[in-house]
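Every protein chain of the complex appears in place save one, which is left out.
This part shows chain A:
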Amino acid sequence: MSASELDLAGRVVELVAGLAGPDAQAEVTVGRAELALTRFANSAIHQNVAESAVEVRLRLHVEGRTAAGSASTATADGLRTLVERVLVAARITPPDPAWPGLAPPAPVAPSAEWDAGIAYAEPADRAALVRAFVDAADGLTTAGYCRTAVRTAAFANSAGHAARGRTAEAAMDGIARAGGVDGTARHSVDRLADLDGAALGRRAAAKARAAADPVELPPGRYPVVLEPAAVADLLQNLAWYGFNGKRYAERQSFAVPGVAQLDPAVTLVDDPLRGAGLPFDLEGTPTRALTLVDAGTTRAVAHDRRSAAATGAESTGHAGVGSSTFGPVPHHLRLAPAGAANPTASTPTVSPYGAAADADTAALVSRMGRGLLVSDFWYTRVLEPKSLVITGLTRNGVWLVEDGRITRAVRDLRFTESYPRALGPGSVLEVGRRTARQPDGLDGVWWDAPSLRLASWNFTGGASG
């Protein structure tokens, strides 16, 4: 693709005007990506993949009807074929009376600094990080991945709005295994130099060794300290089902702006510009930091133009692929740590306490009488969307804490818990002082979380049922 993404987006808008007339409303995103992921298991690289991708997305509203489409080619013929195809679809499909119109021209922030280390990472660079992780586990079996992702994108629409941006993200996520139990460490970064495979490997190994010989505990309610990996699951589910503007409009979300629904210790901000996010969404709306919860009080939900129109709000810049059906989702959520206005995300360190991910988590554990330290959650699914009751399991290490000390490892437990209730007023006893940015399964998506000490978590089953 020789032309710039912005030129290509503009060409598609012109093609639409030429084929559908001046009243047609088009919005176009042209994206290019270089994605690579080096995967290891049984302490060896077993899958090593890279992808060069191009995608042209067009959404078209003409004669009161709407259709969207995409193509993986950006040749002149390919662009014309895309426009013709979407135009035919739009003219045949039933009317769309809820069309929210195009984003007007608006300033878009420049993209954050782009790390050349990620942009030009070679397979050997990722393999070296994997080598460091494996070696640091000191003989334990390891598994995980190292990924680099670079995306450039441009937007143009028939209203004269245009924007462009680029992002780069690298991440590692791995486990070490000892005697059938696992320890984990993961980190999402904006600079490849900030990815420390050895530190992650050491931390995963320390946790795995500390998880040896787990005992089974009876289910019931326990106070908990949740490490950042587990807190990331809370953030993800709150984002998808709670702060989703479409689900809010449909009365399927617990969120009620203006109401103190969570503990005063909880402040949640979606901040795509803090790292790895593009400065505009799929509708061209500029992205910005959006405070969803301020000291426990719900302040906002995420909107695209359609959900915003349905609720009399304005788009918050959260349109994405599929947001017209599932709804707009904040993908860069940060739970503010305690006691720091501008906290520095923690670098992966090895806790002297073994089981705890870091010294910050260990401090929270020291102030818990009897309860459980939980490393990670797994396979969490919604039982009831409005109250956001979730079931799932613990994974990668659980420990019993007595009188502020970790006394022994515990087998995995199943839980059934309402996330808003677990974070409700009076339920968050302590928030860690440092966050750790956790990667998502999708590159460029992250959840930045400190550890949390909660009054109660509802475990509904043990490993044996």
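Just so it is clear, contacts are C-beta pairs under 8 Å (C-beta built on N, C-alpha and C of every residue); 3 or more make two chains touch, one makes a residue touch a chain; residues count from 1.
Going forward, contacts and distances are computed from a predicted model.
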Worksheet item: What is the protein name, per UniProt, of the chain that does not appear here: "Iron complex transport system permease protein", "ATP synthase subunit a", "HDOD domain-containing protein" or "TldD/PmbA family protein"?
Response: "TldD/PmbA family protein"
Worksheet, complete the sentence: Filtering A:V30, A:A143 or A:L423 for touch with the omitted chain leaves A:A143
Discussion item. With the missing chain put back, one of A:A159, A:A338, A:V382 or A:A455 would touch it. Which one?
Written reply: A:V382
Worksheet item: Hey, which of A:A17, A:L37 or A:A119 is the one touching the hidden chain?
Response: A:L37
Fill in: Sole residue of A:S324, A:T361 or A:S375 that reaches the chain not shown, by the stated touch rule
A:S324
Discussion item. If I consider the whole complex, including the chain that's not displayed, which of A:S4, A:N48 or A:T297 touches that chain?
Written reply: A:N48
Item to complete: Over the whole complex, note the residues of chain A touching the chain we left out.
Response: 35, 37-54, 66-73, 82, 85-86, 89-90, 92-98, 122-124, 126-128, 130-131, 134, 141, 143-145, 147, 173-175, 177, 182, 184, 250-252, 324-325, 378-387, 389, 391-393, 395, 412, 414, 416-418, 421, 441-443, 458, 460-461, 463-465
